[in-house]
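A single protein chain has been omitted; all remaining protein chains appear in their positions.
For reference, chains read A, B and C in written order, and residue numbers begin at 1 within each chain.
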Amino acid sequence: MTQVVQEQKKSSETNEDARIGVYVCHCGLNIAGTVNCPEVAEFAAALPNVVLAKDHRYMCSDQGQELLKHDIRENKLTRVVVASCSPRLHEPTFRQACEEAGLNKYLFEMANIREHCSWVHLYEKEEATEKAKDLVRMAVAKAALLQPERENEVQIIRKALVIGGGVAGIQVALDLADTGYKVYLVEREPSIGGRMAQLDKTFPTMDCSICILAPKMSDVGRHPNIELLTNSEVQEVKGYIGNFKVKVLKKPRYVTDDCSACGDCAPACPITAPNEFDSGLATRHAIYTPFAQAVPSTYIIDRSLCLNKENIIVCDKCIKACERKTIDFDMKAEALELDVGTIIVATGADVYDPTSLVNYGYTKFPNVITSLEFERLINAGGPSAGHLLRPFDLRIPKSVAFVQCVGSRSERGRLYCSNVCCMNTIKDALLIKEHWPETEIYVYYVDIRAYGKGFEDLYKRARKEDVHFIRGLPSEIWEDRKTHHLWLTGENTLLKEVYKTNVEMVILSVGLEPRVDSEAVQRLLTLSKTPDGFFMEAHPKLRPVDAPTGGIFLAGCAESPKDIKDSVTQASAAAARASILMAKGKVTVEAITSELIPDACTGCQMCVKVCPFNAISFIKESKKVDLVEAACSGCGTCSAECPFNAINMRHFTDDQIFAQIDAATEVDADKKIVAFCCNWCAYAGADFAGVSRMQYPTNVRIIRTMCSGRVAPKFVERAFARGAASVLVAGCHFGDCHYINANYQTQKRIERLWKKMEKLGLNKERLQLSWINASEGEKLASKIKEMQSIVANVNLEEIEASKRMLEKA
Amino acid sequence: MEGEMVHPYERFLRRGMIPHIWCEGCGNGIILNCFAQALDELNVDLDKIVVVSGIGCIGRISGYTNTDSFHTTHGRPIAFATGVKLANPELKVVVISGDGDLFAIGGNHFIHAARRNIDIQVICANNFIYGMTGGQYGPTTPLDAWTTMTPYGNIENAFNLVHLAAACGAVYVARWTALHVRRLTESIKKALQKEGFSFIEVVSQCPEIFGRYNKMETSLKMIQWFKQASLVQHSLDPAKAEITPDKIVVGEFVDIEKPSYGRLLREMTTKAKEK
Amino acid sequence: MVLMPARTWRKPLDADKIKPPKGEVHIIMNRCKGCGYCIEFCPRNVLDTSEELNERGVHPPKVIDENRCTICGFCAVICPDFAVFTTEKHCKEGC
Partner (left out) sequence: MLTTTEKSKLALSGQHFMNGDIACAEGAIAAGCRFFAGYPITPATEIAERMARRMPEIGGICIQMEDEIASMAAVIGASYAGAKAMTATSGPGFSLMQENIGLAIMTETPCVIVNIMRGGPSTGQPTMPGQQDVMQARWGTHGDYEIIALAPSSVQEMFDLTVEAFNLSETYRVPVFVLADEIVGHMWERVTIPETESIHVANRKKPTAPQREDYAPFQPDRDLVPPMAIFGQGYRFHATGLTHDEHGHPKTDSSEAQTQLVQRLCNKIRKNREKIIRVENVMLEDAEVAVVAYGIAARAALSAVRKARASGVKAGLIRLVTLWPFPDDQIAKVVDHVKAFVVPEMNCGQMVREVERAAKGTPVAFLSKLGEEPHRPSEILDAIGGVLRK
């Protein structure tokens, strides 16, 4: 460990009381493998206000933190900069260290030289090192201007909302309720139970799915702490961690709770339709209960099928059939308002619909079924009373073929592995063998993934029972017109030979995919998605069940395809995470809010118009605005909008950001891209690019703001005035904005700037605007690449011109 | 589809009286139909039920029900029914009559029978007009409506019948349109099983007269109006149960328990006998 | 959770066992006054106006698709003239 201590050289532009310590982290070889850390430390030491600069193997390690604390005490450091990974990962760690050493945590700043540097410039060591220096220079510049802040505490309502009543939702609800918290479990369907209720047996233990689920379901129904809201949908979520206001629409069942589920009504109902629960293989009536063990057991009327429209009762068969007089066609939907402290998203997944894979002939050939249809067929409580009947002639097939990865791991479906299909097929194959040992079973696969506890044994058993596993999916399936048997052809990639097999039934082992309406849920809760479309966790390793938004957690297949065991595990984890918050009863929220400077305010009310949280209002008497900091979420768009610098954005002040810009453009400005990235999407996207080692040019300097709405035109102008070749402003997609709609202001401002640049005769191309979400690292990388041509094309005259024109601004 | 088959409600209809005299699409036929269905479903002893009606189109209904029945003078069915019910409490006495009969000429009898809580069921076919006399305005004719007596539009305010009935102390008050046949039947059943004075208003279409005068020339147009305008609001304050061109509030507004006049009379009589 | 794609294409295995009741519509031609309520409000569009005139000179309803009738019986209760009613068809072959 080299150490460079430099005698503090006073200079005019330095901040008197700023005594900054800089620590450059090697992160093993993650950084040091590319960036010359000692050199960076040396460079840092020479920066204004820096009283000491060190490099260290692992700053996040205990020694690292101890070192930091020690120095703060010994050298009376008043500011600390750590150059290592993303603040989104370790800022909390170092902030805590500072606090422990008696330094206000807002006097800490981070330079992201891993995700934004070493990992994305693996092969350009010098440039990466230079960039690292710049990043540190920027951090130090900002650090010098940091102010201590006081965080205020918010109470946490000790109630939780669980969205989705599948096995994950059920587990979360029970765990939280047992812990003693009030839980609202919102389920869109008439009954809880979800996918698991549809399954026959579970792998690898082969126990009956509903048998183990039903008791949990009824526990939910009975639990004094759980308010079960089935046939209900979340319509609006407002508020913030610990204090969510949730609007739930409880749709009418048209059957009152007095229903004893005697079932007299259903046979009386003249309208029938395929039962969704049985994958359409069994019939239900317009008045029905989805399945025997449904919770609540109360029947429900499907008004879309029922003959009775509007308020005219045309058919009263069910009314007549119901002895307890529980049918009420006048039931109205209820709009409920819930106050909860935490929200757990357990909305589950959809099953891939293979119809589009025409070569497999699903919906064309009756005897080609999906694995979910199979579950209902083999289930004793199912439409065929457990007899595996092929749909065409209701005969028990003598031979069946399973086709794996249907809709998974393929350009023609979903790119990812759906995780459960292999084991599910093995389980199904064994079930068939158990009932009809003579059946010939072929499994066409790409890889068999039997990674879990007890999985391999099950796989072995299947092989022992001589289930034929053939590597290589069929290229086509077609039907024999006479027998309605099916032909499969493809290549056995192990034997390198073409197969042509004839079986009596084919089971397509379909994958899982995000809910069709996951978009809606995402908007509702301002969640992020990973490229596969499932909801993104706050950190893939360290915060796997937290959503990026405080107070919201993920459980089950909503986060990614997983089997029952994993869903339950994750559910309990989510419950634990939520409990921690609620047990504390309060949480401190970042002091990053805006503050009004009344003397500067002219009462123009520009800020009032742009504040997404109505935190600012105009006071007639004073002819000035009033800013309620408690209501402020800290996007900073007001500050960006204010023409009179009357609103100061804490921890992201104009001066601090100007300082970062100046630092970023101190050397070779004309080769550089200054990028403003919002904390939640674009900056996270850049992190994601780093984690995924997506390479892109080194000439970009990213400045983090909480929201792209914080980016004031003057920042962009300053960058150009400082001679930057190009500027990128990047934020969340519309609708994803963590501050409701602040990014619409970004759009407006950039458009204004483009107009201005045109007026001034500047090439507006040099200013780029891009919407990049947390999972779009690829998009960010390619954006930077694409901008290279812009950088290349700006000549010095142009840069000088813009300097001249924009300096005054 | 062979026509010879006997209509299931034939047994509730007086032999030789059907087809009735009412016009095509008239709501009265539907009310008769619902009444028959209610008797069928409750399986009432037809020998123990008396249907009393007044004057007007619907007044003929007592002639069509296969029960003891009486077609009284204009406005007097409730007073007559009071006599019947008191003289023989075993009998179920149902008054079915029109808005003019029950609330104009007969208004006095209605309010007092309701006040006394006489144990009878009153079903009012409200067609907003005097149909049989050719379309004069009545106590329920909406403001501005055209009738032969209001050639410049009606300037009288209409009664809100359910509000009136509730205010007078009826123990059961409901309003349906002639399109809400199932609910009407249910209400009739409820009323028949209830002790005390119950009132059911049936907003009923008179296409021939009211409809033609007021831009609803066909029975279908009138009943479509019911479909579009009707709004079910159970237990709403009957004062708010309005009937306007675009809103007909229907539902059950009152359903309370209160000793009937008959019960109190019997109690008083026993006391008197002991003396 | 949406349990299956909204589009259901498969014929339920028990489709032959659980059959909606089949109705038989009876029209008493000469009672009909032609209001058309039964035709208008039949939830299954079983009825339509016939071309022929009855004794009263109106067009009574005619059955256009009896198989759709579920015997909800609304035609019977909405008919002001007791001219139409339904009964359950007792299934012989082919229904």
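Following the convention adopted for this analysis, a contact is a pair of C-beta atoms (placed from the backbone, for glycine too) under 8 Å apart; a residue touches a chain by one contact, two chains touch by 3 or more.
Quantities reported herein were computed from a predicted structural model and do not represent experimental measurements.
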The omitted chain touches B
Among B:A81, B:I209 or B:A241, which residue is in touch with the absent chain?
B:A81
Touching the hidden chain in the complete assembly: which of B:N33, B:T72, B:N214 or B:S230 does that?
B:T72
Touch with the missing chain holds, among B:I18, B:L32, B:C57 or B:L91, for B:L91
Taking the full complex into account, what residues of chain B touch the chain not shown?
14, 16-17, 46-48, 50, 52, 60, 62-63, 66-73, 76, 79-88, 90-91, 108-109, 112, 265, 268-269, 271-273, 275
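Just so we're on the same page, only the chains that are shown with their structure count from here on.
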Which of line, ring, star, complete and other names the graph you get from chains that touch?
complete
Quick check: how many Å separate the C-alpha centres of chain A and chain B?
63
Could you work out how far the Cα centre of chain B sits from that of chain C, in whole Å?
30
Could you work out how far the Cα centre of chain A sits from that of chain C, in whole Å?
52
Spell out, as numbers or ranges, the residues of chain C touching 2 or more other chains.
41, 74
On chain B, where are the residues touching two or more other chains?
179, 182
What does chain A use to touch chain B in their complex?
310-314, 316, 319, 330
Contact set on chain A toward chain C in their complex
164-166, 187-189, 194-195, 198, 270-283, 290, 307, 309, 312, 314-317, 347-348, 350-351, 353, 363, 366, 372-373, 383-384, 389, 391, 394, 515-517
Give every residue of chain B touching chain C within the complex, in rising order.
1-3, 5, 7-10, 13, 18-20, 22-30, 32-34, 37, 179, 181-182, 185, 219-220, 223
